[in-house]
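One chain of protein is taken out of this complex; the other chains stay put.
And now, subunit A:
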Amino acid sequence: MIWLVYDGSFEGFLTTIFEIYEYKWSSVHIRKEGTSIPPLFAEVRTIVTDEEKATRVWKKLVNILDSSGVRKLWIAWLSERETIEDTILGVVKYAIQLKQNVLSNFGNEHVLQMQQAVKSIGREKHRMEAFVRFQLTKDDIYFSVIEPDFNVLPLILSHFRDRYADQRWFIFDSRRSYGIYYDLKTAEFVDFIPNSLLSKNRVSTEAFGENETLFQELWKDYFKSTNIAGRKNTKLHVQHVPKRYWKYLVEKSFGI
């Protein structure tokens, strides 16, 4: 058994696929660096990311699956499930073998597993588009911290860029320690966050911009006023807003 370790980038993953074909390895497992411990007798190889190899794999796959299909592979990869690389590799091998778009063949277990990953991360993406709460800071940046289960930042970028085109904003994923910063021109990934800004994963009150406290209070008031006591239904409420999301939400007083 060969245990292939790559640097955790998508290019690295594509490079890995290239080398599997190049060296005709069979029976491989692909893992991100530092995510799991190889079994005792596995032959471990480290893959060095190579942009040219990655591009060649990308083009080949676009040929067979067209770009929306390859986007799906990428989305599934963002789910960060421990064995997702092996699942995607299964799909890639199957597609290359049949030379056709196999993504709608749910009879294939790899395809099925991959589509399930795509579906769950899609749900998380939608929820983040709903549950991000911006807090305005003194430097006029609308700031939000999230800790999604999956790596959804790359998927929500365009939604927020299109929507909030006339304000500076920053969405930070504290679990993965990186964020997106939009500076009124472009939205870019950044892995730096000024420490002084935050306390307990949200903007500290000292860093609040004008009226921020007021708007948070108003939103909490609004949330209370819309409730109709005669229709109270806690079970349904929690089903729609699972507790693990409360820490993002002002109206839930950030999980408290």
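Following the convention adopted for this analysis, a residue touches a chain if its C-beta (ideal position, glycine included) is under 8 Å from a C-beta of that chain, and two chains touch if they have at least 3 such contacts; residues count from 1.
Here, contacts and distances are computed from a predicted model.
Between the listed names "Formylglycine-generating enzyme family protein", "Peptide/nickel transport system substrate-binding protein", "PadR family transcriptional regulator" or "Radical SAM domain protein", the UniProt record for the complex's undisplayed chain reads "Radical SAM domain protein". Checked against the full complex, the one of A:M1, A:V190 or A:L218 touching the unshown chain is A:L218. Residue A:E251 is the one among A:D50, A:D86 or A:E251 that touches the chain missing from this view.
Which of A:F13, A:W58 or A:Y142 touches the hidden chain is settled by the complete complex: it is A:Y142. Of the candidate positions A:Y164, A:Y178 or A:F254, contact with the hidden chain is made by A:Y164. Checked against the full complex, the one of A:Q97, A:T186 or A:N233 touching the unshown chain is A:N233. In the full complex, subunit A touches the omitted chain through residues 126, 129-136, 142, 144, 159, 162-167, 184, 211, 214-215, 217-219, 221-237, 239-241, 249-251.
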